[in-house]
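Only one structure is covered here, and it is reproduced in the block below.
With one protein chain withheld, the remaining protein chains of the complex are depicted in position.
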Amino acid sequence: MIKTEEFLINMGPQHPSTHGVLRLILKLEGEKVIKATPVIGYLHRSLEKMAENRTYHQYIPLTDRLDYVTSMAGNFAYVLAVEKLLDIQIPQRAEFIRVIMLEYNRIASHLLWYGTLALDLGATTPFIYAFREREKILDLFEATCGNRLTYNYYRLGGVSFDLPENFIEYSKKFLKLLKEKMPDYEDLLTSNIIFLGRTKDKGIISSEEALNYGLTGPNLRASGIKWDIRRGEPFSIYPQLDFEIPTGNKGDIWDRYYLRLEEIRQSIKIIEQCLEKLPSGKHKINLPLKVKPKKGEIYSRIESSRGEMGFYIISDGSLKPYRVKIRAPSFSNLSIISKLLEGEKVADIVAILGSLDIILPEIDR
Amino acid sequence: MKEILFYFLSGIILFSAFLVIRLKNIFHAALCLIITFIAVAGIYLLLNAEFLALVQVLIYSGAIAILIIFAVMLTKISKVKIAHNDQQLTALLITLSLTLITFFILNHTNWEAGVNLLERGAIYEIGRELMLNYLLPFEVISIVLLAALMGAISLTKKESLNEDKKQEK
Amino acid sequence: MDQYLAKLILKFFHYKAPFLLLALGTAIITVAFVSLTVLFLIWLERKISAKIQSRMGPMLNGPRFMAQISMWLGGIFQTLWDALKLLLKEQVTPQNADKIVFWSAPVVVFTACLMTYVVIPFGPGLVVKDLNLGLLYILAVSTFSVISILMAGWGSNNKYSLLGGFRSAAQIISYEVPLIFSLLGVMILAGSLKLSEIVLAQGKVWFIIPQFLGFLIYFICSIAELNRPPFDIPEAESELVAGFHTEYSGMGFAMFFLSEFANMFVISALITTLFLGGWLLPFGLKLPSNLSFLGITIPYFNLFGSVLIFLIKTYLVILFFMWVRWTYPRPRPDQLMTFSWKILLPLSFLNLIGTSLGVIIWKI
Partner (left out) sequence: MNLLEILKLLKENFPQEKFIEDSNNSEAVYVEENNLYSLVKFIKENQALCFDYLIFITAIDYKDYFELVYYFYSYSKNHRLALKVKLPLSNLQIKSISNLYATADWNEREIYDLFGIKFLNHPDLRRILMPEDWEGYPLRKNYTYQNLIIKPD
């Protein structure tokens, strides 16, 4: 055997496939990774500190900046937590709109993930295909709240605007189109022999490991644990809706891939039911600008597209929260990376990293 | 015209061969070796031995030199500058004796015999000769090469197995 | 003395000058053809990928008066402006780079790829130099591209480039073996290494039919040799940024880029020559030497027609390359190696043995 020297390589923070500004310090032996040390914090804006200087209303736009691919989830989780603190009920229509938006955002996020995973593996076409449909969802958001990336749509007590006029027709048309396009996505990757070779039995996370590292969302479900906050600790109107929780069994990259595609289908189902049942009425109750929750603490969480998005808010009875802790799913999901990468090949780094579906702003906060 | 080309190529060969020995950066030395190989192929072309020239390029500069470069890159010795070599004297003696032997062979070979062969296309004749007259040596050489290959593989396998065992202990 | 000199010059013009002029002319034509082809190919690749991915691709480009024409022609001037931009860009040399090696690498790769055009027969007699050992010549010359990739990887003094260099060396060396073996079948059937003779040997039936396995192996190996996706492991942009040419800018990068496409044309032309009957029509049909159409006679029609047929076939192969590129993800380096050594190589041996047996039985 030729003895090769150990080789230190810096992957990121500016690297095309670290999905943001993650930096991995890799110790390589030839093509094999001996040790991978993630370095994070390049996007740290101290969002938790900023919360202490803002009123409850003022903080909503900042929650968009957590997970900018699913910013509806950041909004939702925060608004839900504050509403629990305030102990208010919001109109049914607002609840439905919130859920529709969250699920649309979940689809958009999973589509983006699908595209970037394919891109990491060297296939460019799935990326464009996924973005083609994601674009339509973004158009829908733009029509609803005027923004395409950071929506700032949810308000304490409802949502900022009612749905646009032809929202339901457009949605139905789009969902039909998406259902037609799903087989295309599958054709490109699901049973492609190269894709299977790259993803089957790679980056396996056992269910014990997933629990130990506190993984949530699709990464946890792919390891075989049937847990979804939408079912396990239902919030909003999820108990009224009929949908399945898909699970994987091995916890390899392919499982995580297939599970997310399945989740897109479930989200389509949820949106369709919501559109059916959508009640009329007000989309928002008016709260004073200076809301003062009574002294107390709350930890409230929702199922974002990446897992458990939670807000731990401590109120001291004043205008501003005393402390806000953001429990971001990607933070725990990423912490497993150095264990996963040990002993893998360089080419698998991007596949494994991509399959975890991390998003850096929410890790760095 | 041919003479000019010949001396030009010979000059390149000698100069780059000298550089191969004297250059301190081992990667540059390997590149010079490739230049030498290509220039030698040029000499073959001048002698109308097209097949030999192409095989020279294909095997020596295409495979062997690349393997050398590969090894150089993997071992990263380039940073170490080798100032002198203890075996210079021995090398000189061996080179001198080899040169003498070459001269001896050149002087005692009957060069007339080979000329006619090339008329029907070199590759045709080489093929005929290898498959009819020299079949046995040809096969023997291939078996020797195969044995060498297998030997190399088994040696490295054994070594790595031993290492694995050591690591397990 | 003057008379002697005058005589010498006259003699030179009489005997040597036409030869030199011809050589110069063919050289210029070759380079011009290569550059134009490459410019066109890059545009074609962008257009094809756009069609596959339901995009528009290049549309509007250039100064205002040309932009409209460009739009009508589907943005065909895109590569021209790209090349112009790259020409005018600053040449950045990394600080600790091995400068001589770093800047000679693109030159070597471009020279090597130009050299391969010499033996491609575009039509009957339409070849710069119809070498006796044309096929071997192409194989020999194409090895220079490996050297240049290694030079680029080493010279950049960048770890990503070095990794790219390693990978490419390993990949190209291991794919060269089944590639050459897959061509042996064609050599046996044609009984020659001269490319024009190989074409003429396909008068009755194209070699893709008796040599289908060989064709498949050659096609797969040539994707790997070209470093094109899905086998673009040396430059895998998601892992190694751009592999061996990460550090190149301006013309250095352009050389790599152009030679990649030039090589694709050569390989496609080679596939056409070796397996698809070169400039010949299928089923032994022949082109008329002069074509009369509506009273207009086109002289030398068979010459133009042959070139046209050759180019059509070549572009079909190129389209196939592009189709594959924009469809598949990229395998891992070790999977690629396993595929070459454990699947392609035994298959090419099988092909060789089968072809030899077939020829013997046929002759008996």
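Quick notes on this structure:
Order of writing sets the chain letters: A, B and C. Residues in each chain are counted from 1.
To be clear about the criterion, contacts are C-beta pairs under 8 Å (C-beta built on N, C-alpha and C of every residue); 3 or more make two chains touch, one makes a residue touch a chain.
Source: prediction; values computed, not measured.
Across the whole complex, the hidden chain's contacts among the shown chains comprise A.
Of the listed positions A:S46, A:S206 or A:N286, the one in contact with the omitted chain in the full complex is A:S46.
The chain that is not drawn here is touched, among residues A:I88, A:L211 or A:I245, by A:L211. The chain not shown here touches chain A at positions 40-41, 44, 46, 48-49, 53-54, 209, 211-214, 225, 227, 232-233, 295-299, 301, 308, 310, 312, 314, 319, 322-323, 325, 327, 331-332, 335-336, 339, 364-365.
Methods note: only the chains that are shown with their structure count from here on.
The chain with its Cα centre farthest from the Cα centre of chain B is A. Taking the mean of all protein Cα atoms as the centre, the chain whose own Cα mean lies nearest is C.
Once the centre of each chain is set as its mean CA position, chain B and chain C turn out to be 29 Å apart. The centroid of the Cα atoms in chain A and the matching centroid in chain C are 45 Å apart.
Distance from the chain A centre to the chain B centre is 60 Å, each centre being the mean of its Cα atoms.
If you check the complex, the residues on chain C that touch chain B are 98, 100-101, 131-133, 136-137, 139-141, 143-144, 146-147, 150-151, 153-154, 162, 165-166, 169-170, 173, 176, 193.
Listing the residues of chain A that touch chain C in their complex gives 7, 9, 15-17, 31, 118-125, 128-129, 132, 188-189, 192, 194-195, 197-198, 345-350. Residues of chain C that touch chain A in their complex: 49, 52-55, 159-160, 163, 229-230, 232-233, 236-239, 241, 326-335.
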